[in-house]
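Once you've had a glance at the structure underneath, I'll fire off some questions.
One protein chain omitted, others in place.
On to subunit A.
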């Protein structure tokens, strides 16, 4: 009778416990075998010819052959050491043999990057030999192809340059496929547009460009000129222009005055003496002062009784009468208020029409104000300078034409405006450029000094003068 072994319950909580109580030898054996197979090749897949040899000779022959081969080897053996060395040259050196992969396991990284071996780059020597061979005419074809390629590249370059000079290209004539990012090789008559679009390279596929900012689209590049800046303006228009300039200037002055008042004007000026006095006063706080009889506290007011600086608070209770009075007062107040409200209700009935009119009036006024505000905001939005940078965009200033400059003829026109700056600021005002201040590079301050022996002092000059005078 076989005794059924009672199953033993053991914990296989962690790895160690699992290892202890589990028999995994079969798995390990299997894996071992597999590895061996990978290394040496599988027995089942190998052909029989590789595994077995058909023995055609007897044991005797074998022995004889052994002896024979030994002798024959000796015969074949190269005599000279030179030859032996040469034979060994083709073999891999022993020291490198270990680097050759012997494993049959395939490379897990199927697409390993190819690294050029050391000798593949042309060296100075190989370059020379190559050149020699080229001169001999060994690579005729190669040279020809290279020449051709060079010519194509040059032609391409020249064409691009000529376009830049002659603009010999009808840009808007037909739909140029190149502009859409379609490769040049595909731009042919026989390729349908669908195929073209299909073949647009993903890196060149056009992304829709977001629309430009509103300020650029809506604001005109060249503002309409004020009629007063004519070289021979009518009196009225010129006066209008001057008025504008004056207003602008006044605004600026006002602003400047405001800034002055708010900043510098806030602080009073102090003379050095006053400052000194102040300083002295501040510094001597808490120090024992010299006795001053005028400052002595007079004794006549005090009656020797102790008085605290802050006497304690007394909880003085109100009596019944006071409380009643207070209550009554409150009630009376409330009653009067109620009465007034009731009265107002009745009187309001008679004032209905007036109320209505006031309400409608305020409503209309509010509506007007609203429209005014909206229009004002719209105008401001339309002309607001874009804030694209920490620097502020320069505001447009009215052009000032000095009445004395106006001569009325074309010969003697004088202009004070800088058109380039005008353009630059216009671009900034339209939001095409962020406002900027050109940062000037600071010139390095060089210290200048005399070389020790080359210093010329006044003494030297004097000495020189006296000497030259003495010579005379």
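Assume a residue touches a chain if its C-beta (ideal position, glycine included) is under 8 Å from a C-beta of that chain, and two chains touch if they have at least 3 such contacts; residues count from 1.
To be clear about the criterion, contacts and distances are computed from a predicted model.
Chosen from "DNA replication complex GINS protein PSF2", "AP complex subunit sigma", "Essential protein Yae1 N-terminal domain-containing protein" or "Pescadillo homolog", the protein name that UniProt gives for the omitted chain reads "Pescadillo homolog".
Shown as candidates are A:127, A:361, A:423 or A:463; the residue that touches the absent chain is A:423.
Note on the undisplayed chain: of the listed residues A:165, A:271, A:289 or A:457, the one touching it is A:165. Interface note: of A:92, A:129, A:383 or A:415, the residue touching the hidden chain in the full complex is A:415. By the touch rule set out above, subunit A reaches the unshown chain at residues 157, 160-161, 163-173, 176, 178-179, 181, 203-210, 212-213, 215-216, 220-222, 224-227, 229-235, 237, 371, 386-390, 399, 401, 405, 408-411, 413-424, 426-427, 431-434, 436-438, 440.
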